[in-house]
Every structure is written in structure tokens, then in C-alpha cells.
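To keep things clear, I will list the structure first and then write my remarks on it.
Every protein chain but one is kept in place in this view of the complex.
Chain nomenclature is as follows: A and B, assigned in order of appearance, with residue numbering initiated at 1 for each chain independently.
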């Protein structure tokens, strides 16, 4: 199963189903996801089940060789459940209970809702356990979407107290860890602790971080509740869930653990104001790399954008070639199966502008042809690298805890964990250096260079792990605000960067939030030239304590003090970047670190042309992706053979038209 | 009765009333509106009525020959009603019940409130039924104002369910029409259906549109409830209501049906931020044309701005000449009576900065003199064209359903039904071509050219009516997003523009939301030159199917495809405009369509000088209105005679100083 579609037979007359199945087969579709929003149709009133329609749809598709992944329909409890148990409705951060009418109108801690789920999911799983066309399950849909604010109902309050008691054991330890002595917030019982509902002045930052962790764990628990049912009833089926890239309501590393593999929903074009009309290609790549990093293995795309998308407002229309380009990019970064959302544009409901492969009228047009051709071309090649990964020599640590801590205290109005991290990612991406994204729990030693941006929260084992990594020869990049806090979000009483001081060979007696203040750094590590560029948001002010300066500040009272340092530590090297760099100095710095780390790019490409690699069973497969709205010319290395896109070759030159792609096989494995 | 004022005798000592009456008479005032906010004074506690003060005011004014229009005071239920029946207070879209302290603090579906109204309005109407000075009634005040969000109380929930049951008869038909199968929203009983209160993710667009229709119908019903009482008690009095131009909480075409004539409140200067300090003159004209279109007959201005206006912030001050200018403009577009808001600036309460003809201190000044002179000059001439209309050869369809559908799904962040429509209106206005605004129910055949902007929702009888209009020789302009949906706000499963395809001779296989994307069109219909101008928000991508291209796109993958088309259809012509045009290409297009439609402008005028026409009993009366803050010179047609403003003539030239006006009579009727 390499290609699929998200299909909603319940939205169309039965007579249409065989036509759809035929068109799918013709396009090369091998799998569908169905039913994740169809609870009301499968159980129109309590205890009365109707799977006949779905059985029939599965059968019709199955006859064309198309397998089925079933979604548990728990994002959409029907109105009869809500009318019977309105306490299931979630409460937002203002304390307001939200109503029926959309989706995800459920509290995930609510025990009554769990009972409804247990009843229904057990029956559904049992029913499909032996269906020969059903191969797996998606739990619920996009956990965390639609919950703009996490549930703050009474049930969640109780669950939060249990979670805290489980973590801290005694209220004294919680008081100590959170510093509740501040502002007389000392608690004598766990059930006194508030949820972060509106209060005069802000809540304790340790409470806020634990609340986010609790809410994340609740989703993991909610998923596991269903996973356990399905594992029991359907031991031969796989289980997955569709993640959403940089969404951060849940620690996806934790959510991934209970799944056979993770899936991801990839929407390069966006429909909201103040968002890029098209996500920059490096951002799309970073998301895919993060998704691959969840289990450090290939994944599914469960929703690959298939047309203009949006609710009340709509994205622009994918240009000819872009649907293919995005499919190739997903595969290049580790997708082994690509499922398009959705088969056909819906005629009603909130998502009627979320366009499918087929338009509203159902007759194949440009998008169908483009996807059909993509499947035709790419499908056969995919067999050669199924399960293979890029060979990344660079790793970037990604931490939901750090992300949440900066949401709680961004320091500067515009400082964001993900965009700061992307500053590093982009420099590697532009140089065609494959990057893995990994969690703190994963193995570091496989990387020549490891970037750990904004390591604000620390814990002793992580500090030790990083120290060991460098001591044994690894190259590590630490940045501003490293080592400020303990894992409970309280400040550490040490000179910054705290326990990392010996590793990086510096001390930070002061820092400066760059509000209206202009500050720049001068990159002076190259002997050939100097580069000066504006920096932003924050400046750690450094005293060298063994390290060397690679770049210095150029303004104000800390002019000429170090802004980037390097420190040889045992067998390795530790860098410290004290501010948020602009792209030019970032490029210099990454180039310097890459050179000193002995890391090799895949190849050089023009701006906007991406080179990505997957290790195949018979050599490396290199994807060349032209994200530009204009053509590009590349000199291809000798010994590489075009397996897709040979038509673009002129001698040794690859001439890619706008949005065009090619795949090469490298002989020298 | 040609001129009047809004008068609040209850705000002033009795001793002042005869002075006011004398000053009014001196200025030429013939009618006052009174009492629409005076419930507490007329019924200080339940069942205890006091009309003596109002009788006396009516009598004092009557002695000066001034007639009275009475407002029913239902926008301001007194505190004793609210304390007795707090359930009357309205609930906003966040589910919060709003309190006493402003006005319109009432739920219009609430049966208890209706009982209070029945009691009071019956008594009041009976009391004034035979008063010789009372001539008519205004029901309530500006329906929809102050209801920032429509009421969502339990009473409205019940009323909504009844409305839905009345419309759909069975829940199955509603489920089918709304597509509730999407996201498991299938209902089994009408009383399960939610009001559009906050929910995770958005509500079903069909529900949202029906909610807006329900809310509009509720206001119509609320008005009718009072109309019925007054018709019964005061059979000899007229009944009206003061509309608010482009306000859209109610379908004004429906609200107009139960009235003898409609009234309108015209405020050219605005007090809110991010609004034009002075509404552009074409917008004022469009509003007046829409108001005339309500019943396709002359109307009253019930509140004509008489000074700076505002609540917590204040508009600029009308410049000398502007009060006269705006009066003339209102009359030019169909007002037969102009009532100024208000007689004297109030000394207290929320509207103390809503300045009257008289300043706070009550001594006549500039504004009094200007209005007095206006009445003096214009009054006598008005008798000649009372009841007469412009002779418009161009019609613009105005639809509240389309407006609401685009509020629910604007597609592009800045796409608005009214401002899109005004793009067309303005081009006619600038060319001094009179336009009628009309509803879908009104007669089309009287127009040579009909513009139907953004005909997003369709219904078969309307499609057929438009087809017949063109078939019999009419010229029709359709635009982007025509024919997308049925009348229930669900998408039609046809290639766009659906049933309009044969009429316009095109197909639309794709479209593009113009987010960050630059797109332009090249107007190439003229042989003399080409014009290229940026377009915005949306681009339908057209395949010609019989039509000709008048303009093409200039960028991106659909470069050189048609952006404006024309199609000869039977005896008529159908245009299609696939995008939102800029003003220059709009001007070219309208000029082209006007020429081909054989439509004649009133005359040519310099920028900012408006020419408007009313048909009189002895010829056409042409108003020349200089909206510019500087003087203008016009060559006047031979055979026109200045009946007002002769002093501005220099031979054949009209020299209008800033804001000055003139009225001509055309001999060639």
C-alpha cells in the first residue's frame, strides 16, 4: 500500500461507490481511510448499530483491491450522546462550556464519555476484526485540533489533581517544586490546586507547565484507552494516529509510543490570514523530519493536501505540479504511504471547501490526472527504498517541554521555540545536509553534530548525556537561555549557563532582552572576511572561561564581547550561540560547524531546489525537488542515474521546469 | 409634510416647549417624531399610564401646525419590567445575558415581553387614535442596532426550532438539506438543533444561514406584532420604521412589506475608528437607492444627520453647506420627507454628543440657519416631483441571503458582498447613470442592464427568471462565485457556473483564491488601447463555451485565459466577470456594457459632482451636487432651467462653490 485516499462513502449515494472505486483503482489507489466521523451513522441511537453500509463500501472497494483503514469516530459523539450526557462537552480556558455543532466537542477525561467509547469501539472493532479488506485503525482524528483551549471542566480538575499527586506524591514536594511560597499560594491538599482559569495577574509558571504536561498525558491516555480495546479485538491490525506536524498540544513522542507507526497530515497551502500562503519548503521538510523522528522510522501521510483547502476562507489553488512535488517531498523525507485528503470535495458541512482530488461535481480533472501520473511514476520506484531512511549526520533536539516553557514565558514578544529552531534547520536544509529531529530520550551518539536550541529547562541526566556526547567526540550547539531552569520550570540558582558552563567554557553574568534596541554580530571566524548582521530578541552577555569567540556583538555597552563561542571539550566541541542570528551569520556558523564536524552535503543546488536522500536496498535514492515557480538547472554528479525525470537531463545537466522533480540513484553506496 | 425633526420634549422643561415649537415653525418644520424611548415616562409602573405630558407637547406643536409621528417605545423597556421579568434580557453569541443600562435590552421572541408590549402599545395607540395632530407611527427604533449579536436565549432556541420545523416539516428533510451526515451531526428531533453558540470548530454553514434567516424573520414578526395592534386601533394612521441602509440583521425587503412606507436614518459622518470620516458620496447614494428600492417608491428620512455625532467618540463637524448638500442628496434619490435628528443636542445620557440642529445651549446658530434656508429653498420645489422617481435603466440585485452567505464563508479575508457590489455601483454613479437597487422578487424587465453580483446561492425559479430576462433582450452581468450553492447553502454538484453555463457560455473548471498572489487583467475590448490593472480576492478560471473574452488574466498558470466574457444569448447579452476588478477596468467594463445596452447618462460632471434625477409632474428635476471641498464648473445642457441655484450660473456655466447644490428642470420630458 503506497497510495490512498480519505473516503466518506456516507456522503454520497450508494450508486456512486462503484464509480469511485473504479476511478481510484485507475489512479493507482490501494487503500482508503474511512469512518472516523461516522458515529451517528453507525450507532444512530444508543446500542443500535448499523455497519451494513460500511460493510458494503469496504466490499465494493475491496473488490478493486483497495484495503481499508478504519478511524474510530470518537471526535464526533452524536447529538443523542450529548443530550443524554451534556457533561461531556468541554470547557474552554475562560470557563465556558462549548456546545454541539462542530467536532471534538468532548472532554477527554470524562468517565461517562469513556464508557460510551468502550461500548462502541469494542463493538466496531469486533465487527471488523476478521474483515479481509480491513488492515488497520486510526484512533480518533488529529488529537488537539479544534481544542483551541484545553478542557477545564470539573472532571479535568479531578484528573489534574490525580496527575499531580502521582507526580509529586506529597503536597509538600509540590509546594517546594513550584515555589508556592510566592504570593501565598501554599497548598495543603492537592484538590485545592486551581486549573489555570482566568485570575488577576498570571499563574505560577510551574503550574502552567504541569498543566500542559497533564493535558498532553491525558491525550496519550485517551488514545491508549482505545488502543487497548483494538489490540485486544483486532490483534492482526495495525494502529496509527494522524499527527499534525508542529502542533503541540500533545508531546507527540509520547503519543507515538503506543502506535505501530505514526501518520501525519501535510497541508502546504494555508487558508488563514497572517500565515504564509504556501509554507516555505524548509518548513515542510522540517515537519516531515520531525514526523520521521517520532519513531525514527518511516511513516504514513494520512492526509496529503489534494486541492485548495479551508473553512470560511480558502487557500490559493495548488499550481500544476505542486501536488506531485509535495508527494515526492513527503516520500523523500520518509513517508512509505501517502493518503490524499480527500477523494472528492464535499457538498455540505463545515469542510465543503476542503477540496478533494475530485471536484464537487465528481468528474476527474487536472488534479486527478496529476496524482494519477505521480502514482504511476513514483510507485514502482518506492519499492526499492521502502523502510529506508536518510543518512543524517546532524541531529536537532526537539522538546515539547521547552516549547511549552517558552509559550508560558516567551521573554521577548516574538521569541518562539519552533521558529528559533527553524533558523538552524533552514541553514542545514539550504546546504542539502540531511537532518534528523529527535527527542532527548533518543540516541545522540550516531550524530556528528547535534543542535539543542533553547535548552531552557534542564535535568541532570540530560545534562550528563550531553556532556558524555561531547566528551566522546560529538559536536554540540547550545544556544541562549540554556540551563536557566530546572524541569519544574523554576530558576536554578547558578551562574548561567549553569551546569553547562564547563562544557561550553563560558559564563553569562548578564543578558539583555532586545526590545527596541538594535544589536548586531560580527562573524570573524573566517580569515577572509567579516560579516555583520542584525540579531534579535535576546542577547546573553558572555565572559569567556576557556572558550574562543567566533563572533562578537557590535553595539552598546557589551560591544565586542562574544556572541558565538566554541570550546574544545575532551574529544568533542561545544558551541554556544548567545542570540537569535539572522540568516547570513547563521549560514556562516552552520557552514563552520559542518566543516569542522566533517559533515558532507548531498550536493549543491540552486536556491529553492531541494536535494533529499533515502537509503534503498540497492543504493541511495536522491530526490531533486524544484520548489521554485521557475525553472532551474543543476550539474548532476557523475555516477548518478535518473530513475524518474530522465527527460529533464541534457547531458550532465538537469533542467527542471517549475515545481518539477527527478529521482536519481547513486551507484556509490 | 416635507421637513421634520426628532423631538424629545421629556428632556426639557415644559416652559421650553412653546419656544421650540416657535423656532421649528420659523424654520419650516412641519412634523416631529416623538416618544420612541419614553416608555418609563408614559408608564412609570405597571398599568399606570401618564400621557398628559405628551398630549400637551403634541398640542403645543399642533398649534404651530406641526404634526406628530409617534414611536412605540419598545426599544427601551423600563427597569421595572426588567426587574419583574429578567428573562426578557437578551443573550449574546457567547451565551452571556446582557444587562440593563443601554437600550434594546430585550429578546424579541420572548412571550412575556410581547405581553408587556401588547398591553402598553394597545393603550397608547387607543389614546392617540383620534388625536388630530397625530398622523402616523414608527414601530420601535432601528431594529438590529445595539444587537451586536443576535439573541441566543432559551426562548429564541424554541422559536428557532419552530421556525425550522415550519420550513422543513420533517427532520429528515433538514438532515438532507443541511448535509448533517457530515461530522455525525444527524438530528432525530428539531429540538436537538443547537443555536450557533461557541463550539470547537465551526458550525454547519447551512445551520448558520438558517439562523440568520430565522433571526431576520423574528424581527419581521416582532414588528408585525405591533403593526397589527396599531392597524386595528389607528386605522387612519400610517405606519413606518426607520431602516439603517446597509445594516443587515434583517432582510429589509421583508421588513418593508408590512409598512406603508419605509424610513431611513442617514448619517454621512461617522464617529468610529477605521471608518471613513465622511462616507463617500457614492456610498450615500447607494444607500438611498437601496432604501428607495425597498418598496420601489419614495421614502422618508426619519433621521437626517444635523450635526457632529457620536457616543464616546465624535465625528468631525459638518462643514458649512454639507447639511444642505446631504438634504438635497436624500431628496434627489427619493426622499419625500426629511426629518432631522435631532432638534436639540441632549444634555445627558449616552447620546449627548449626537448634536442636534440646536446646540446644547438651545440658541439657534449656524446649523439652524443652514437648515432653515435649505427648507426655504427646496421645500416649494419638492411639490413638483413628490412621488416621482429617477428613471433608472440599470438595476442592481441586492440580496440579504447572498450577503449572509458571504459573511459565513467570505472565501477571502477581505471579500465582502456589499463592497464588491459597490464596485459596480460606483462606476455607474461616477458616470451619472441612475441605478435602482432591487430584490430578486421585483420585476427585472424594466431594466436594460441588470447587475447581479456574487449570485452565490441559487434557486431554480430565480435562475429561470434571469434566463428569461436575457432571452427577451435584457443585458445581465454575473460575477465570480455565481451558481455555487443551492438556497440551503450546500454546494451544487455541477461544473460552475452550474445552470448559468448556457446563459454565459463558459465553464469554470478551477478557481484561485488571490491571497498573496498578484494577478491582473488586461482589458482588450477597446480597439484603441489596452488597460492592465490589478485584481483581487478571487479568480475564476474560465473555459469559453460560446462566449467571447473581453479581458484576460496576465499572470501565473492561467495567464491569457478570460477574466471577463460576453455571450449573446437569444435576444440578450450575458456578461461574466470572474474576479474583483479594480476601478479602472471596472470603468471600462461598465462603459462598454452601458454603450452596448443603449443606456444614457444624465450628463457628464467633474469628479465628485453628482447629477441625480427625479421625475416631476411637469418635467425632470436634475440635482447637481458638489461633494467636493472645492468649487467646480460644469457646462449645463441647453434647455435646462435652474430652479434652485440660479445665482451660480455664468452664461451656460454652472459655478458651484464647495458643497453647493443646484436643481434644474429639464424641458424635454
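Quick note on the criterion: contacts are C-beta pairs under 8 Å (C-beta built on N, C-alpha and C of every residue); 3 or more make two chains touch, one makes a residue touch a chain.
Values in this document were obtained by computation on a predicted structure and should not be read as measured data.
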| item | value |
| --- | --- |
| Residue among A:110, A:138 or A:206 that touches the chain left out of view | A:206 |
| Touch with the omitted chain, as defined above, among B:5, B:24 or B:38 | B:38 |
| Full-complex contact with the absent chain, from B:305, B:345, B:519 or B:626 | B:345 |
| Missing-partner contacts on chain B, residue numbers | 10-11, 37-41, 44-45, 73, 76-80, 83, 90, 92, 96, 98-105, 145-148, 271, 273, 276-277, 308, 310-317, 319-320, 345-353, 359-363, 365-366 |
| Contacts of chain A with the absent chain, listed as residue ranges | 94-95, 178-188, 192, 194-207, 408-413, 490-495, 509-517, 556-557 |
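The rule we apply is simple: only the chains that are shown with their structure count from here on.
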| item | value |
| --- | --- |
| For chain A paired with chain B, centre-to-centre distance based on mean C-alpha positions, whole Å | 49 |
